[in-house]
Structures are given as C-alpha cells and as structure tokens.
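Apart from one protein chain that is not included, each protein chain of the complex appears where it belongs.
Entry: subunit A
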C-alpha cells in the first residue's frame, strides 16, 4: 500500500483537521465514566456479566438514535489482532488496559473517530470525544449528548451523594476527565516549562507527557487534565481547565515571540537542522524523531518553514509509533528494524509534501 493511502486510512479527524488555536492546542478530549447498575464493575464481573454489558451497549448502538449522522461501529477486542489493538491505542482511541486486560472489552467508534465509547474497560462504559484544537466545551456537549441517549435505555449506577459510581473512587462524582494535548516548544526552549509544570499541578490539574516516560515529554507535547471529579459541576471543571489552558497559550505565544526577537538565527538554524535530519536520516529513534518533529512544527507555525502542512507533527507522532510502523510494514519488527522503518516513513512523508506543491 502507498504511504498516502495508508495515511488517509490511518488518520482520525483530530490529526488532520485544524481547530481553534491549533498552533498550540493539538486536541481536546472529554471522557465520561459510567457503569450499569445491575452488573458488577469490570474488575470483578464474571465473564457472563461482561458479555451482557457488551451486548447491552451493542443493542443500544444498533437501536438508532445517535447524534448527527454519525454511525457507530463496534470493535470487539476478542475479534481483532494484537497489532490492530496497538494501533487503536496509538491513535488514543482505546486504552492499553482495554486492549490488553479487559474481558469482553469492546469499543464503539464513530466514522470520523471523534467518538469512541469503550466497553468493559475499568468502568462498563467510557464515552470519549476527541476534537481537534481547543474545543473543550464543544467536546463536553458532544459527550453529554451521547450520555443522555445512552441513559434513555441503559440503567446507570448513580448515587445522590457520590454521583456516577465508578470502579475507582478517583473518578466518582462526574466521572469526567477533561484534557488537552498541547505543543509547548517555546516554553521548553526558554526553559520555563520546569517552573510552569509544578504551578499547574498546584491548581489541581495534572500535567504529563503523552509520549515518552516519566517526566519526559517527547516532542514537547503535554497533556493537561483535571484531577478532581467530585464536588464541582462538569461546566466548572471544564471552565477551570480552559482558563489555565488560555494562560498557557498566551505564555507559549510570548515565548515564541521572545525567541524570534532574541535568537532568531539560532532558532532558524535549529529548525532547519531538524528538518535536515528528518529529510535525510536512515535510522532514527522515537526520541530524536519527536524532538525534530517538534522543531519542524514550530518552524511551520512561526513561518520559517513554508509549504509544509501543520498536521505533519500530529500525524507522524502517531504513525511512527511501533504499532503503526509494524502495520505499515505488514508484520512484526524488532526495535532496530523499526528505527530504520521510522526514518524511511518520515522521509517519504516529507516527499509527499514536495509533490503536492
């Protein structure tokens, strides 16, 4: 298969479409955790119960009334190959837990992959909406709409005091996890990020890298999400997160302006060197690729690099992960083979840009 066709099949809406403030906020996600009152939570549910939960959700999906024109397709974990599961994880559509440890785990995917409803993950139901750019409120309305439709025919476990009852008490109350994925190279290059992360943590929000381990954030991509789910309304949780994100956006913009003013040529050099590596390397590890992709995306956003599409960062961060590389190669690859494939895929993807001009 050509890379062009592979990509067109592989990318979800949030990777290829631009949303508000998408020079900094790559995507916005809302997740609602729900459980069905008549069954034990997935942690303890019997196989039979887990099967019934999936059947109940499948019946709901087939019953019709869904928002907009979006139809859902049910993907059952038992029916797909490990590599296909990994690809869904890499696209952020399902969690590693659903892929690897669930019983009768499944997910309902909308055609554009903006909606994904996980079944029998840690909770019976996890409704997720993943939108491009900074669209938290829009994603919340969309998730609420699905939630209301599901509640019409499914019996939720709900308590007056503790709200939506979830398997883990960290999610009780609203069951809401709101998060944004942000590209913050300016704050990294001006060495402000290490000061900002603890400050955000103090506000009751969680900051972490999406790619990479521990405190490391590959590609300068950070996820910021709420920690508290109980005692605040959904709107307040989202508004509080939004106000922090807005501040971060303006800090990132000023950092970029300052960089352009104080170290213009150094920045330009860094961006073009990274471009050179991506366009020419024959072996490249995840970490180096992520760093170069971040530089190139910054170069595009700041106007140093022209005629390259912005979504190259989103796309290649996803597509150069092990699952996708192996899917594209058509079989398993050892880590050293992946590094060669990764370099080849990136070179080819950059060539597509030149062809399109």
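Simple rule for what comes next: a contact is a pair of C-beta atoms (placed from the backbone, for glycine too) under 8 Å apart; a residue touches a chain by one contact, two chains touch by 3 or more; residues count from 1.
Simple rule for what comes next: contacts and distances are computed from a predicted model.
Colleague: From the names "3-isopropylmalate dehydratase large subunit", "CO/xanthine dehydrogenase Mo-binding subunit", "UVR domain-containing protein" or "2-oxoglutarate ferredoxin oxidoreductase subunit beta", which one matches the UniProt record for the unseen chain?
Modeller: In UniProt, the chain excluded from the picture bears the name "UVR domain-containing protein".
Colleague: Which of these touches the unseen chain: A:9, A:43 or A:81?
Modeller: Considering the complete complex, A:43 is the one touching the chain left out.
Colleague: Looking at the full complex, which residue from A:23, A:234 or A:252 touches the chain that isn't shown here?
Modeller: Residue touching the absent chain, from the options given: A:234.
Colleague: For review purposes, identify every residue of subunit A that touches the missing chain, sorted by number.
Modeller: Against the missing chain, subunit A presents residues 35, 37, 39-44, 89-90, 95-97, 101, 103, 122, 144, 147-148, 151-152, 155-170, 172-174, 176, 204, 208-213, 218, 228-234, 237, 285-287, 321-322, 334-335, 338.
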